[in-house]
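The chains shown are only part of the set, and none of them has been moved.
We just call them A, B and C in the order they show up, numbering each chain from 1.
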Amino acid sequence: MARFLKNKEASMGKSPGELIFIGEQKIDESRIQILDYDQEHLDEKFLNDIKDGIPYKDTATVTWLNVYGLHDTELLKAIGQGFGLHSLVLEDISNTGQRPKMEDYDDYIYFVLKMMRYDEDEGRIHSEQLSMILGETFLITFQEQPADVFEPVRKRIRNQKGRIRKVGIDYLAYALLDTIVDNYNFIIERMGEQIEDIEDEILDNPTKDVLTRINNYKREMNYLRKTIRPAKEFILQLSRLESDLIQEQTIPFLKDLLDLVSQAVEVIDTYREMLSDHLNIYNTGIGNKLNEIMKVLTIFSAIFIPLTFIAGIYGTNFEYLPELHFRYSYFVFWGVMLAVALVMVRFFKRRNWL
Amino acid sequence: MARFLKNKEASMGKSPGELIFIGEQKIDESRIQILDYDQEHLDEKFLNDIKDGIPYKDTATVTWLNVYGLHDTELLKAIGQGFGLHSLVLEDISNTGQRPKMEDYDDYIYFVLKMMRYDEDEGRIHSEQLSMILGETFLITFQEQPADVFEPVRKRIRNQKGRIRKVGIDYLAYALLDTIVDNYNFIIERMGEQIEDIEDEILDNPTKDVLTRINNYKREMNYLRKTIRPAKEFILQLSRLESDLIQEQTIPFLKDLLDLVSQAVEVIDTYREMLSDHLNIYNTGIGNKLNEIMKVLTIFSAIFIPLTFIAGIYGTNFEYLPELHFRYSYFVFWGVMLAVALVMVRFFKRRNWL
Amino acid sequence: MARFLKNKEASMGKSPGELIFIGEQKIDESRIQILDYDQEHLDEKFLNDIKDGIPYKDTATVTWLNVYGLHDTELLKAIGQGFGLHSLVLEDISNTGQRPKMEDYDDYIYFVLKMMRYDEDEGRIHSEQLSMILGETFLITFQEQPADVFEPVRKRIRNQKGRIRKVGIDYLAYALLDTIVDNYNFIIERMGEQIEDIEDEILDNPTKDVLTRINNYKREMNYLRKTIRPAKEFILQLSRLESDLIQEQTIPFLKDLLDLVSQAVEVIDTYREMLSDHLNIYNTGIGNKLNEIMKVLTIFSAIFIPLTFIAGIYGTNFEYLPELHFRYSYFVFWGVMLAVALVMVRFFKRRNWL
C-alpha cells in the first residue's frame, strides 16, 4: 500500500462532510476515557456512553476526553453534535490520511498530527493519527488505538501538586503536543545514531547490506520530514494565534515547543544530506574497489601473458630452431623470463600499483 | 508531439481574443447538458440550442450548464454573448494548452484546470482541460469530451436531501473541484504504490526494465507536478478571494480542498525525490554488479594464467631441459600447480573476494 | 565569443550615457519605417530623415516608428532629442547585450527584450535585441535588422476592422510583445518535441551523438531561461504598473501575456530537469553496456582459460607422463574439457549472465 497517501479511492466521489472511516481499523471497539480535574479534584474513568461525557462541556473544570478507535462513525457523530463540531472536522478526524494542520473555529481549535513509533527490527516508522479539539473547558483527543505515550502526562495530572493541575486546558494541550514532539526527537536521535555509525563501514567495507540500510534510512527520513514539517507549521501558527483559547502565559511554552520541532526539522534535513553524502561515498568506494580488482587482474595478466608467449615460442616444432640446441638455452630462457617479470614488477611499482 | 506545450504554432500571429480551437478534437459534435435546481425542483436535460440555455442566467435557481466539445467556436461565441464573457476568456476556453489559473471578472470567476486519467498499461497520464465559469446563479463547465468523473456529483444533486441542494452555486463549483482533486490524489496514490514497490527490485535485480519504469514514473511525476502546482495556486487564491460569488460558509470547504491539493503537491515532490534516490541506488547496483563480474574474471585469470605459464615452460622443446627427464617430474609439476592455485585462492579469500 | 555576456571590453572606461554601439552590425544602413493610424486613416512609409518622424509625436493618431539597425549613433541621438529620451535609454538601446528590463520614465516607458530564432540545423538559438519606447501617442521599436516577425501585426493594422485600430497605442505595444512571447513558446515547443523524442534513444542505444544533442539542448535551454526569465519579470511589472500610459482595458491582456510567459519559464525548467534526467539515464545506460561487455569477456575467458590450461598440461614434454600413453586418453581429455565447459556454462546461467 502506498504509504505517503492513503485510501484515496475510498474518498472519491463521496460528499464532503459525509462521515466514512478511512484507514486501517486497529481495535475492535471504540473506548472513551475521561479525566476531569481542577486544582482540588480529579475524576478519571471510562465512559460507556458518550452522552455521559457531554455535560462536562459546560463545567468549569478541565475535561480531557480521550477517544480510542475512529471507525465508529456513530460515536463521532454523537460527539460532533454534543460538542458542536463542524462536519468537516468530523470528516477529518475519521480520515487517517490527514496532513498535519490546525484550524481555528473560534469556539474551538482543531488540530491533527501524527504520533510515531520506530520499529528498529523492521527499520520502519509506524504512525498513528491524533486529532485534538481544544475548547474553552474541554480537550478531546482521538487516537486510532490506546497508546502509552500520554501516560507520563496522566501521571503528572494525578500528582496534585504539579503545575499542570494549576493552569488551564491549553496547557494540557501543550503538554500533549510536547510529549509527541519529544517523541519525534527521540526517534530522530535513534535513527541518527545509526546513520552516523554507518559512516565508518562505508569507507572500510561497502557491502550491499550497507546500501540497503542507507536506502532504508533515506526513505524513513523522507517520511519523517513529510510528517513533521506540517506539524512545525501549525505549531508556529498556534504560537501566534490570537485566540481566547490560548492564554498569555502558555505562549512561552508554545515557543519553546516551536524551537523543539524546528530543531527536529533541521536535524532531519541534516541527516538527509548526510545520507546523500554517504551514498556518494559508497559509490566512490565501489569505484575504488573496482580499481583494486582491475589492478590485480592487470598485474597478473601483464606479467604472465608475455612469459607464456615466450614459453610458447620455444614450444614450437620448427625443424631449424637453433636456440633449442644450445647447451644453456633453458637457463638463459629462465633468466630472460625472470628479467621480463622484474621489469613488469618495476613498471607497476613506479605507477604505485603495488 | 511535445506534451508540455501544445500547438503554439497555431496561435502565432493570431490576434488576441480571436477564437481558434487549439487542441485535438475528441468528439464529433458539441453537446450541452443542463441541470437546473433549487431545494424543491430539479430539471435535467440536453439542450439542442444554446439559446434555450441563456434565460436560465436570470432565474434564481442554481443552473449548471455542462458543455462537451470545444471545437465549435460558434457555440462558444454564442455562450460568450449570452452570458457576457470577455473575449480573452473564450479564447482561453478554446485553447486546450492553458496553464491552470483563476481570473476574477467581478460578474463571474473563470477558472481552468486539468482533469487527469492514468492509463496503467501505457504508463501514461492523459489529461483533459476543464474550464469553469462561476456566475451568481449559474455555473458553466467546458469539457473536451463527456466524462464520468462528475457523475457522483450529479447523483448527489438528484438526491433531494443532500447538502448540495440546499446551498448555493459556489458549493457546486467546490464539489466539482473537490472531485477533480480527489482524482489527482487517487492517481498519485496508484503510481505511488508502484513506485514504492520498485524499491526491492532495484536492490535485488537492477534490470533494464526497472530503469525504463523509473524513467517513466519520473516523466509522469514531472507532468503531474507541472499540472497540479498551478491548480494549488489558484485554489489558494480562490480561498482568499473577496468576492460576492463565494459565500462565507463555503470558505472552510475551500480551505479543506487547499489542504488536499497541498498534500498532493507535497507527495509528488516526495515521490520525485524517491525516484531520484531509486536511480542513484540503481546506478550503485550496476557498479556492484560490475565488481562481481570483474571479480569472477580476475579470479579465473589470476589462477589459470600462471598455471598455463608453468605448463608452457615444460612444453618447450629445449634439448637440455633436465626436469623433463626426472622420474617424478610430472607429479611434482602437478604439486607445484596445486600449490600455486591454493596460494591464489587464499589470496582472494583474504581479500574477501571469495 | 562569449554568448552570455557581450563586448564588455568595449564598454569599459567609457562614460555612462556616452553613445557607443556595442554588438555586431547586421545591416549596412539604418532604416526607419512609420505606421501612423487611427480608426479611419492609415499611413505607412519609410522615412528618409528622422526629422520627418518627430512631428508625429504631437499628433493624436497612433504612431509606430520602427527603426532597423542600431549602429547609427547619430540617428539615435536625433531620435533621443526629438522624443525627449534620457541618455541612459539611448545607451541601452545601442548596447545589444542588455538584460531584458522595463523602466518607467513617466513620459514614456522603455523596455528591452530579445527576439529569438531557432536554427534547427545548427541546433542554436539566435537572438536579436528589441527596444521599445512607449509614449502617449507613439511607439518606437528598435531592431538590429528587419525581421518578418511583426508582419502579422502590421496586417492586422492594415485591416481597418481589427480591434487593433480601435484601441490605443498601449494595445499595439502589447500586440508586439504577445507576438514575441508566442514565438518563445513556439521555439520551446519545437525543442521540446526533440527533447521528448530523445528519451527512447537513450534507453535503447546511448550513442555519443545522443550525448552531444543532450548537451546542446541543455545549453540552449539555459540560454532561453536566462533570456526569458527577466522578460517575465518585466511583464509582471508592466501588468502592475500604475501609469497613464497603460489603459485599464489593456490590463487583462497583459495578465494573459504574463500567463503565457510564466508557462514558458515553467516549461523551460521542466525540460531542463528532463535533460538532467536524460543524462542520468544515459550514464546508467553506459554502465549497463559496460556490464554487458564485461560479461562477454568474462564468460569467454572463464570458459577457455581453464581449457587451454588443461591442453597445456598434455602439451608438456615430460618423459614420464603416463596419461599420454593410454589408448583413450585423447577422448577422455575431450570429455573432461566438455565437462569443464558445461560446468562453467551452468555457473553463468545460474547467475543470469547467459
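Criterion: a residue touches a chain if its C-beta (ideal position, glycine included) is under 8 Å from a C-beta of that chain, and two chains touch if they have at least 3 such contacts.
Every value quoted in this text rests on a predicted model; they were computed, and no experiment measured them.
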| item | value |
| --- | --- |
| Overall number of sequence copies in the complex as this file defines it, 3 displayed | 5 |
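FYI, only the chains that are shown with their structure count from here on.
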| item | value |
| --- | --- |
| Most widely separated chain from subunit C, with each centre as the mean of CA atoms | A |
| Subunit A onto subunit B, rotation angle from CA fit, given as a multiple of 5 degrees | 70 |
| Geometric centre distance via CA averages, subunit C-subunit B, whole Å | 26 |
| Contacts with 2+ other chains: residues of subunit C | 315 |
| Partner subunit A, residues of subunit B touching it in the complex | 151-152, 156, 162-164, 174-175, 178-179, 182-183, 185-186, 188-190, 192-193, 196, 199, 203, 252-253, 255-256, 259, 262-263, 266-267, 270-271, 273-274, 277, 280-281, 283-285, 287-288, 290-291, 294-295, 297-298, 301-302, 305-306, 308-309, 312-313, 315-322, 353 |
| Contacting residues of subunit B [partner subunit C, same complex] | 1-9, 11-17, 86, 88, 92, 98-99, 101, 103, 208, 211-212, 215, 218-219, 222, 226, 279, 282-283, 286-287, 289-290, 293-294, 296-297, 300-301, 304-305, 307-308, 311-312, 314-317, 321, 323-330, 333 |
